[in-house]
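Attaching a single structure in structure tokens format; questions to follow.
Rest of the complex left out; these chains stay put.
Chains here go by letter, A, B and C, matching the order in which they are written, and residues are numbered from 1 within each.
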Amino acid sequence: MTLRAKTYHQLFASSRRDGRLTLTDRVVLVAILASVVVAIIGTERAFATENRSAILWAEFGFGLFFLAEYCTRLWAVAERAGPEGDWTKRFAWMRSFFALIDLFVVIVTLVPFVLTGAPILRLLRLFRLAALLKFGRFSMALKALGSAVIERRYDLYVTGALAMVLLLGGATALYWAEGKVQPEAFGSIPRAMWWSVITLTTVGYGDVSPLTPLGKVLAAFVAIGGIGLVAMPTGIIAAAFSDAMQAYRDKIDPADEENPMP
Amino acid sequence: MTLRAKTYHQLFASSRRDGRLTLTDRVVLVAILASVVVAIIGTERAFATENRSAILWAEFGFGLFFLAEYCTRLWAVAERAGPEGDWTKRFAWMRSFFALIDLFVVIVTLVPFVLTGAPILRLLRLFRLAALLKFGRFSMALKALGSAVIERRYDLYVTGALAMVLLLGGATALYWAEGKVQPEAFGSIPRAMWWSVITLTTVGYGDVSPLTPLGKVLAAFVAIGGIGLVAMPTGIIAAAFSDAMQAYRDKIDPADEENPMP
Amino acid sequence: MTLRAKTYHQLFASSRRDGRLTLTDRVVLVAILASVVVAIIGTERAFATENRSAILWAEFGFGLFFLAEYCTRLWAVAERAGPEGDWTKRFAWMRSFFALIDLFVVIVTLVPFVLTGAPILRLLRLFRLAALLKFGRFSMALKALGSAVIERRYDLYVTGALAMVLLLGGATALYWAEGKVQPEAFGSIPRAMWWSVITLTTVGYGDVSPLTPLGKVLAAFVAIGGIGLVAMPTGIIAAAFSDAMQAYRDKIDPADEENPMP
């Protein structure tokens, strides 16, 4: 067995089939998470100026790592079964979903080194999280969740419409009751909608809250209505998620039986 | 096939039966939502004074559009099957639920142009949302939800009574513990009920909160009680909604089978 | 049929059996709710001083009404089937659960007129809500809920113990991290428990919140733990309530069949 064949089996063979993580997968997973953590703490100014060169070297290292991973995969994919030539297989792979994600990750990691002008570009690095989709298990679970949500799309339309009516009704009620007293917070319906969203989701920052007795009575009904607003989509999403995980386990488990070795 | 017959089929034929949206439905839906958005942002003073004439023209346009829709339906409904005369059919349609909603929408859109005195009349325009009920699918889902809630009305009575006792008990406890210290917020039971509602729904603005150790201990128990207050109606509403959506799908699906073309 | 027999049937006969409300029940229910509302708004000082005599007369009226109801029941209960003498039946009724509640309501309504010294006694009037238990339906639903909760008592013990450990752990973590910085709010574990309860129930007033980075990291974990704290008892209570309402409907429905007239 040649080195290329061994590499191919390590990088491609098992992880896609049964969703288990190979050693290479684990190394890549750690690299992805570490690179995201570095990108996050790199936004903290005090830390970033102190450790400027360390962060630059780390980012450069991650860029090289992801580039090397991409090139190795491109090199090894020629081992894929089939009568086509090496480069035909390679071009076929390059157009696949997982290869495009890999390429995307390489690009968002390296672009900020080339275009250093806008610091906002550095936020692109967070899209490295897309690389999580490479892991068969996570990708399959998301696909199952997506199809479960689509199956319940009417439920979500109706819930969404009811929630919009509740949000809008609450905002209108408090615009009417508090608009004169607190023009900054309730002086128009769009302003009052900020209060409405924060109350109906039960977050309740308290930066805006009604001051008049009438406003408080209306706000109390809106807050109680929020229980229903949360109850209906919660039920739908929980049921959709539960169905999705069942579908996902049904996909995982037969693979486990066929290939019981971890 | 005459123009009137074509118009009739486009406006009336399919949308009521299987709940699917025809092209006309989609246009009307966009017009409803756009007109509501204009009415909402028109309440923001800075924006409204700057774009006074644009908003006026848009509102006038929506008024004409809804009026034209109503008149076209009135004209085309004469095509309805039956031996009666054209105007007999038209009067019959005018008394139907959907026609009354259409008329209501035309009125709430145009009345603020006639009676310009009170700016509060402009809020009437938000009732244009009632036009969503014209869409068979949404109307059916609401009917299903309504009947599912009615079936569980005893559950809601009992939950409501328990919640009222909890609200009142919490308010009384904090009126007793904090009434002397914070007379503005807890100086009477009705005042303390504002705190009680905002705590039991877990919104928690923080505009009023207990200051004394005794008040904090009592408030902690009220907050923990809030978990139960939310749990019971959440379970009922989620179950009612789930039943309603099942009943709604059962109604939708056979129609889909009979008339599988979108 | 004598007046006493008619009164007996109106007051006693049907309401206990199938849980439906007779006309008398409805009158009594309105009187109870009205008397509670008067007691509540009577605590608002501005309103109470302005309407002093109106409130006094209303309270006196409610007292007389509840007393008259009690006496009428005492008089009419002699019609109850059985060979015993009138007063034997009356004494038997006086010792029954519902008669004791009625007596309790009369006492808490009239005591504040006799002992006018302590204004706290007026809060006793809120216990008039106990009269709701007289309505067969509500009393049965509560009994069903109670037995469903008792059946799941181990679940509640375990949840309660886990919640206590989480509350205590959170309070200890923030006492350790923030105790020096905010001695007023986190200077001891009992003080930190106020923050812990308000965070874990997701109320979040914001009167106390961590200021140090370490405190924020710990508080973030406590807040996420709150999702689990709410999830477990919510599931138990919702399931217990759902079982209770099923048991309650099973009790109600046969009665409805036997006696289908409202």
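One rule holds for everything that comes next: contacts are C-beta pairs under 8 Å (C-beta built on N, C-alpha and C of every residue); 3 or more make two chains touch, one makes a residue touch a chain.
Keep in mind that what you see is a predicted model, and the values were worked out from it rather than measured.
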Whole-complex copies, counting every chain including the 3 in place: 4
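Please note the rule applied: only the chains that are shown with their structure count from here on.
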Category of the chain touch graph - line, ring, star, complete, other: complete
Between chain B and its twin chain C, rotation from the CA superposition, multiple of 5 degrees: 90
Chain at the geometric heart of the assembly (C-alpha centres): B
Distance from the mean Cα position of chain C to that of chain B, given in whole angstrom: 32
Centroid spacing, where centroids are CA-atom means, of chain A and chain C in whole angstrom: 45
Shared interface positions of chain A, touching two or more other chains: 202-206
Chain A partner contacts - residues on chain C that touch it in the complex: 202-206
Chain C partner contacts - residues on chain B that touch it in the complex: 152, 154-155, 157-159, 161, 165, 168, 172, 175-176, 187-191, 193, 199, 202-206, 209, 216, 220, 223-224, 226-228, 230-232, 234-236, 239
Chain C residues within the chain B interface of the complex: 36, 40-41, 43-45, 120, 123, 126, 129, 132, 137-138, 141-142, 145, 193-194, 197-198, 201-207, 230, 233-235, 237-239, 241-242, 245, 248-249, 252
